[in-house]
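Below is one structure; the comments refer to it alone.
Only one protein chain is missing from this complex, and each of the others stays in its spot.
Which chain is which? They are A and B, in the order written, and residues in each are numbered from 1.
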Amino acid sequence: MSANLQQSTITTAQAQRRPFLGMRHQRLAQRVMVYALLLALSVLFILPFMWMVSTSLKNSEDVFTYPPSFFPTTFLWQNYPRGWTILPFNTFLVNSLIVTFANVIGNLISCSLVAFGFARLRARGRGILFLALLATLMIPREVTIVPRFLLFSQMGLVNTLWPLILPAWFGYAFFIFLLRQFFMTIPTELDDAARIDGASSLRIFFEIILPLSKPALATVAIFAFIGNWSNLLDPLIYIRSQELYTLALGLNLFRGQNFTQFNLLMAVSIITLIPVLTVFFLSQRLFVQGVTLTGMGGR
Amino acid sequence: MGGGFDRLSPRPSRWTRQAGASTGSALVHPTTVQVRFGHCENGHDHDFTVAGGCMAIQQQIEQPAARPMGKPKLGKLARREEREFYLFISLWIIGFILFDAGPILASFVISFTNWSMMTPPNWTGLQNYQRLIADPLFYTAMWNSLYFGIGSVGFGLIISFLLALLLNQKVLGISVFRTIFYLPSVVSGIAVAILWIMILHQDFGLINTVLSWFGIKGPGWLVQPQWAKPALILMSLWGAGGSMVIYLAGLQSVPQHLYEAASIDGAGPWMKFWNVTVPMMSPVIFYNLIVGFIASLQGFVLVLIMTNGGPANATLMFGLYIYRVAFQFFQMGYASALAWILLVVIMVITALQFLGAKYWVFYEGETVR
Partner (left out) sequence: MTTHHEEELAQEFKRRGLSRREMLQIGVRLGLSGAAMAAVLAACGQAPQQPGAGAAPTAPPATEPTPVSLFDPEEGNSGWPTNAIPDPTERVEISVAHSWDAVFFERQKQFDALFMQRHPNIVVKAENTPFGEYRQKYVAQAAGNALPDIMYCQFSWAQEFIKNGLFRPLDDYIAKEKDFNLQDFTLQSLVSYQRDGKLWGIPYDEGPANLYYNKDIFDAAGIPYPDETWDLEKLKEVALKLTQGEGPNKIFGLGELPSLGDSLVAPPYLMPFGAQYLREPREDECLINQPEAVAALEWWQELRDKGAVPSPADLQNVAWPAFQFGKIAMTMQGSWATPPIRAGAKFNWDIAMWPRGPKAHVTFSAGSAYMITRDSKNPDAAWIYLNEYLSTAGQSYMWGITGRGSPARLSAWPSYLNSKFAPPGAKYVEQAMRTIASHDIIDQPTGPQVTQAAGPIWDLVVAGQLSVREACDQVFAAVDPIIAINRA
């Protein structure tokens, strides 16, 4: 396994030890194995999505067959416009976009700044503050959500989008911790060299740390996007007017006390998944080796 | 300088240090690290109270500082650095005071009351904590969560790491494959439930069918109490997409030249994996370990969809129990007491992990100068 896992790192030095043809064959064999493995696992990972697609295209009587069918047998595309228009999903979409983008941007800015402080700058009290940061993750939300609701209620912000947006601009412990870990994998020698040249911390942050952390920042962006896009609890608690509902909240309205419109639910779910998958897919471009980092090595 | 040495993992090989060596920091010979390693073990031989645990985290964070901490007189540069630190993290401090500190403290105070959320609370002193000690479900839920946490985080760590390695291959269409592998983390919970009911079905599920080829009669995974938790762990592995993404990002930060250096020294792929990939990824693995534990000890979404705590409380997770007590029994006081005990447990586990991290987590960019 690890032979092909490290396939991309086989160096010329190693390659030279082998006959040329043999290496090519080996590479081909590795490639075939990688594809076989990827395809086989993909089937398992894509099945529930296929069930969503096939359910979204069914009529009500066919939604639940037992055992379930994972591939569509009917193609009732009308479920999509019907589901989308049954509630003001266009409005929900706009609200979700506002909340999600405000969160992604807010989280990227605030969390990277704070993470840089924790990763790179020494100060008294840093340890205890990091502990407090982690502690905010350790207390289950079920018991802080009501006090927090009361807090926003005191601020007069209930039934606005602000409670869903504001906190993101002040950092989120999961992301701060994540970025700190990544920043700490970047050699300090780079900072030192820059400092000798008179660079300020802010410049080091912008010109060394951030460019070298693109994959980590992309990860935070993906998580912030998906987390807020599918967040049900906060909109549930803070939002009362339907004009301010988000997609996740709207989607859940398909689930009645005694009755769930699974085909419509799945149709709208798939529509709302498209932005998520697009963002994930596009972010893959940022998942490349930090160029500078590779460049500085080996000397 | 010694403080810095403590933090070196015994794993990082000559190759991982070469990056630093080339730009001027002292070359650390692996044997030196081993010596320090042994020393640390004795040095941190204190027992595990919460305070001890907190100290461990604190030490781990503060240790990189080469100068003695808490010394009243700081140099001009150090003072500037300290000012900058507080400027950089100021956003979080404001947010913490505004949005976090209040609710967290409130939940602590509430844990000494009988608050139903609907009427003003009455002070009940330690009553909730006394009830907790006598509550068998408290122990059941704690055990279930620890079982599930260790199982899902342990196996999840390996599976998602392997997936990330697989998806780090530079082959055509890899972005598509990554997206597919990430799907389970975002698709609807019902779709997931449908799939797993089919996979885990006692009579004609996929797993038991495969087992029957080998003459093994598979259990009723979600029906029999003793098999429900392993079944849930199995399910959780399949949603490893989240940590997979983090590993993928981590793999991009492993400098290529380290592999090249290793190759020149004649290391095979296995050696490179253990001596370059793993140590360089250790901060990310560490993150997934910490966060994975926190999430799995609190989380209950999967359980809510699949089993709702059953059968026979075999999957009554701590998070689910807190949720029930809070929003079905309307006993927020007791729920808060449960939550604070969980906080303590998570803190101890996290502290243990931070302590252990000294011996295996390797930071290329330590704030040591």
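Here is the rule we use: a residue touches a chain if its C-beta (ideal position, glycine included) is under 8 Å from a C-beta of that chain, and two chains touch if they have at least 3 such contacts.
Predicted, not measured: the structure shown is a model, and the values here were computed from it.
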In the complete assembly, which of B:Leu146, B:Val171 or B:Ile197 touches the absent chain? B:Ile197
Sort through B:Gly102, B:Pro230 or B:Pro311 and give me the one touching the missing partner chain. B:Pro311
Return the single residue from A:Phe149, A:Trp162 or A:Phe281 that touches the missing chain. A:Phe149
Would you indicate which residue among B:Phe108, B:Phe155, B:Phe327 or B:Trp360 is in contact with the undisplayed chain? B:Phe327
Contact set of chain B toward the excluded chain (per top definition): 116-119, 190, 193-194, 197, 200-204, 220-225, 305-307, 309-313, 316, 324, 327-330
For review purposes, identify every residue of chain A that touches the missing chain, sorted by number. 58-67, 73-79, 81-83, 85-87, 145-146, 149-150, 153, 158, 232-233, 236-237, 240-242, 249-250, 252-264
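By our rule, only the chains that are shown with their structure count from here on.
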Expressed in whole Å, how far the mean CA point of chain A lies from that of chain B is 17
Chain B residues touching chain A - in the complex, by the definition given at the top: 19-20, 22-25, 54, 57-62, 64-65, 67, 69-70, 78, 81-82, 84-89, 91-96, 98-100, 102-104, 106-107, 110, 117, 162-163, 165-171, 174-188, 190-192, 194-195, 198, 204, 238, 242, 245-246, 248-250, 252-253, 255-261, 263-264, 269-270, 272-273, 277, 280, 283-284, 286-287, 290-291, 294, 298, 318-319, 322-323, 326-327, 332, 335-336, 339-340, 342-343, 346-347, 350, 363-369
Show which residues of chain A lie in contact with chain B when the two form their complex. 1-11, 13-14, 31, 34-35, 37-38, 41-42, 44-49, 51-52, 55, 67-68, 110, 113-114, 116-124, 126-148, 150-151, 166-167, 169-171, 174, 176-178, 181-193, 201, 205, 212-216, 218-219, 222-223, 226, 230, 262, 265-266, 269, 273, 276-277, 280-281, 284, 287-290, 293-294, 296-299
